[in-house]
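In what follows, a single structure is set out as C-alpha cells and then discussed.
All protein chains of the complex are present and in place, except for one that has been dropped.
Moving on to subunit A:
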Amino acid sequence: MAEPKTKYDRQLRIWGEQGQTALEKASICLLNCGPTGSETLKNLVLGGVGSITVIDGSKVELVNESCVGQSKAKCVCTFLQELNDAVKAKFIEEYPEALVDSNPSFFSQFTLVVATQLTEDSMMKLDKICREANVLLIFARSYGLTGFVRNSVKEHAVIESKPDHFLDDLRLNNPWSELKRFAESIDLKVLDPVAHKHTPYVVILVKMAEEWAKAHGGALPSTRDEKKEFKELLKAGMVAMDEDNYKEAIEASFKVFAPRGISSDLLQIIHDSCSEVDSNSSDFWVMVAALKEFIVNEGGGEAPLEGSIPDMTSSTELYVNLQKIYLAKAEADFLVLQQRVKSILKRIGRDPDSISKAMIKSFCKNARKLKVCRYRLIEDEFSNPAVSELQKYLSDEEYSVAMGFYILLRAVDRFAANYNSFPGQFEGELDEDISRLKTAVVGLLNDLGCNGSTVTEDLINEMCRFGASELHAVAAFIGGIASQEVIKLITKQFVPMVGTFIFNGIDQKSQLLTL
C-alpha cells in the first residue's frame, strides 16, 4: 500500500484529516448493485470508506461476459475491491426487499445505508427501520431520463459547514476595546508615504467609523447618502492614487454599515426547542445552549469571534499584530464558552469534560455558520402531503417538470403494484400503458389533495417510453450525487441537501423539492 496520505491528497485538501478519519471509520451498506448502486459505491471506495457491504439477489446480465450468470453482488464487490485494497468489501446474495421484511435488525450495524432502485413500499419500511436504529439513509433511483436522490435522517447538525462565501468576522461595526485601542495607536495622517499606504484597511475603517459615530450621536452610516458620504471621507484620506489599502477600505466599507449581532439563521437555531437541554441532548445542542447564554451575556449580542482575518494590504508588522489581536479575542471568547459548556454539562448530570476542547474550539470558530438539517419520514411525506408546496411547484414554470417527474416516479410504483410491471417495460403494450399511467397519475394527484392539477401528456408519454430503463449516464449522475451526500453526512462537513432531488435528463433543469 502506497502512502495513503499522497493517494488521498486531493480530497484531504477539502475535508482534512478529520473528515478522512470519519470516512475510514464508516461502514456502508448498498442495496441493489445495478448501475446506480455500483456508481455510488465506486466513488466512495475510491475515497477510502472503511467497509462496504453489497446486497443484491440477482444474477449478472451485463457488465462483462466472464461474470454472466454469477451473483451480481459478488461481481460488483470484486470489482470495487480492485479499486482500493484499503476498503473491506463483502457481499450478501439476497434481495433487499426480502431482507427488509425478514431481518430488520440487520441494518443497525451500519453507519449508512444507500438504498437504490427500491419501490415505495420497501422504501417506507426501510426508512422506519433506519430511523429507529439511528442509521443514516439515502435513497437513489434512476428511471429513464429521470430519477431522484433523497436523504433520510432525523437530524443532521453541522459545525463545519464551510460555505463558499461568508462575510468575515471583523467587527468593524462593533469593535471591542483592544481593537479600538490598537486603532487609536495608529495615526492615519502619518507623513511617511510608505507607512500611509501600508496601514491595513481594518484600522482605517475602525477609526473612520469611530469618528463618524462621534459626530452622529453614536450612530453609523445607514442611509444611502450617509454611506456615500462615508466613502467620500475615505477617499479624501488618500494621499496618492496608488494606495491599495484605501481602495480596499472603500470596497469593505459595507462591513461598517452591516447590522450588528447574529443572523436570522443562527437566531432560529438558538431558539430551537432542542436548545433546552437535558441529559439526552447531543453534544451539539449542549454547545448551542452555551452559545445562547454567551450571546446574551459576554457576547453582547454577538457570537464568539472567529479569530481569523483575510489578507489585506499592510506592512507585515501591523498585519501580524492585528492577527494577534483577533486571535486573542477568539481565545478569550472560547474560554468563556468552554466554561459555560462545562457548567451546563454538570447541570444535566454529565461529565463536565465530556466534550473535547478541540470540539468546542471548532464550534466557536464556526458558531456563525452552524446548520441543522431535518428530514421527514418518507411515510409522513406520503401520507401527510404538503399540499400548498405541491401546488406551488406544479404551477411554477421553473419547477413543474421536476414536480411532474416526482408525481410520475411515485405513480409508476402504483402502476407496478397493480400490473406487476412498469409502464412501457415491455414492448407491445405502450398505448395501453400510457392510459393506465394517466389514470394512476390522476388517482395520485387526488390522494395528494391536488385535484385539478395535471401532469402534461408529453411527460406521461416520456415516462412510458423510459420503460423503467436504467441508463448508464443517468445512473452515474444519480450515483454521483448520492455519493456526495454520503460524504457530507459522514464527514459532518458541508451541508447536505434538504428535500428530494429530482433529476431532469431532458434539458438538465433538475430541481430540489422541499416537500
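Throughout what follows, a residue touches a chain if its C-beta (ideal position, glycine included) is under 8 Å from a C-beta of that chain, and two chains touch if they have at least 3 such contacts; residues count from 1.
Throughout what follows, contacts and distances are computed from a predicted model.
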item	value
"Ras-related protein-like protein", "E3 ubiquitin-protein ligase NRDP1", "DNA-directed RNA polymerase subunit" or "NEDD8-activating enzyme E1 catalytic subunit" - which is the UniProt name of the missing chain	"NEDD8-activating enzyme E1 catalytic subunit"
Sole contact to the chain not displayed, among A:Arg10, A:Lys189 or A:Lys214	A:Arg10
Contacts of subunit A with the absent chain, listed as residue ranges	1-3, 6-14, 35, 39, 42-43, 46-48, 61-65, 68, 82-84, 144-145, 161-164, 198, 311-316, 319-320, 424, 430, 457-459, 461-462, 465-467, 469-477, 479-481, 483-484, 487-488, 494-498, 501, 505-512
